[in-house]
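Report on the structure given below.
Subset of chains shown; positions unchanged.
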């Protein structure tokens, strides 16, 4: 079995920390060569059969360099195909593990089904659709592989502030789903969604924390170098304390993430909560980082703004903090009420 | 303070002017730097003509000679009518004016002030890559050299964060003429023509897509000694006059504009159907009160100035509370807007309401970093208002 730190070392060698936002197409090739596309694919399906720890380690390193290659949607797409029951499953898995790209969309789909069974509407948040052969889409009739060359299928790029990522709308106009490419039916879609959601949250959380770590490193380095009033600004206690708080937020969010990665019984809301905390820590770290960089942080010359923009994007992917914090509160409240009722029943019984 | 009859009359006049002349649709007409500059020039010319562009100048100039109370009325009305802020001419009418009026020779004054009203614009060459909060650390070097037509300073160095220098005709320039003694003592103040050989300007690409600032590179630029303001080595005092020229009107104006812009947050809440969620209304209400309070403190600051009872540090309180409220405003918009705001949208230059909350959020940092960072203001508040000790002067590593 591959050790976690071997994976991390290999990732750091392939994607060195000083080469931020590495070229997308080169990165994609490298990612495929390293076998990362099949890290989570079970051995019986030709994959490496590694667990959440391995993918978390990889996504952390990809976050650290502000990866431009769409590994997260690719991994999720592959997992969806792996869980699906299409006839050509083995062939698809082989092609996808080898570098063909069929991402899962990361934003809601607003689709309508016609009487004739065709589908129209917009599927949001498809990463790098320009390099995809198909997209895994949640259609009204279930999850399906939608080939991009099928009739009624077009893609529209929608530029985002995080210029290291490319987001597309997949526009369906009377698209007739191919039965052979249906991964689930309507009933099975919810189950697949529930299986994929924690994977998406863990990957995004790792992406957040890898990037937050890099943003903190850049900031601390800048604070030691930048001099004002005859000393490095790292020596000003008020600024130093802010850096300490950034580190604290980051390390605590990392601890929660890894504890949930390793907890097989963590609920999907608990995993989403770890992503929320990670994304909020990333946001906090980058907001402070901009301020601590002073003027240079407001220019495109310095890379720190790219971390902030990624933080703001990651915050919104797969549900906002407002949404998940409320859900966490609601579930904790229900669990607490249940425990109290049980205790009362036990006491009176 | 309540308006006196005179102020009431002025307010009526300004409102009548604005009802007739306030530009409509200027946001859409300011989507490129060029269009923005054209809009700005046009609106400045209209205000000059109407007599509302330079209320703080002496009465000798048409539209000048206004009291601070009158200036406040004019700016309040400009803000409430949601007119474009006068960004392109700001350095000219405030910083250049104050410098020329208070510190320059009669000859310099008479030459340059009238041209400002005709549309000549100035920029400020103060900050340098190594001298931000610590402005006195500037290194741009000026050597005095004899030339047949008269002595000149030969200037070499680099300036940064120069607001709209790419469109400027003239520059207020701080240079170092000596490296001996305290660092403030070797600074000299010059007036530079931006078309002088050796001057090159490179706009700074900002993270929200704007290019509000520029770098100025100075390569053996020759500036006649006659363009010096004050004595050689006494430029630091002149720079203080430049920096003190803006008397709180801007933050009052901006606070009122932010209050007006709360309607954008309200529209977002309605558009997203957040009305029934108590958390959202609570957070919106908290913001409304925060913004109202910033308007109140900005107002009070000017009233105290008018009454001559301003205290040390008051300006820092206004700046920090404004910048924090602006950050909170942008963050609430960003949060309520959700994923929509992550898509790039065309922005309006020079407006706190650019049309995209991400851009507004990034713009808000200009207020916590530039013009004396939030941290520098905290030092001022602690030391000048609370009389807390400064760090020891002899603190050397």
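Every chain is named by a letter (A and B) in the order it is written, and numbering of its residues begins at 1.
In this section, contacts are C-beta pairs under 8 Å (C-beta built on N, C-alpha and C of every residue); 3 or more make two chains touch, one makes a residue touch a chain.
This one's a predicted model, so the numbers in the text were calculated from it and none came from an experiment.
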item	value
Displayed chains are single representatives; whole-complex counts	A x2, B x2
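In the analysis below, only the chains that are shown with their structure count from here on.
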item	value
Chain centre separation in whole Å, for chain B relative to chain A (CA means)	41
Chain A residues within the chain B interface of the complex	107, 124-125, 158-162, 167, 227-231, 235-236, 238-239, 290-291, 294-295, 297-301, 305, 308-309, 312-313, 316-317, 320, 322, 326
Residue ranges of chain B touching chain A (in the complex, touch as defined)	127, 130, 132-134, 137, 160-161, 204-207, 279, 334-335, 338-339, 341-344, 358, 361-362, 365-366, 368-370, 373-375, 378, 395-397
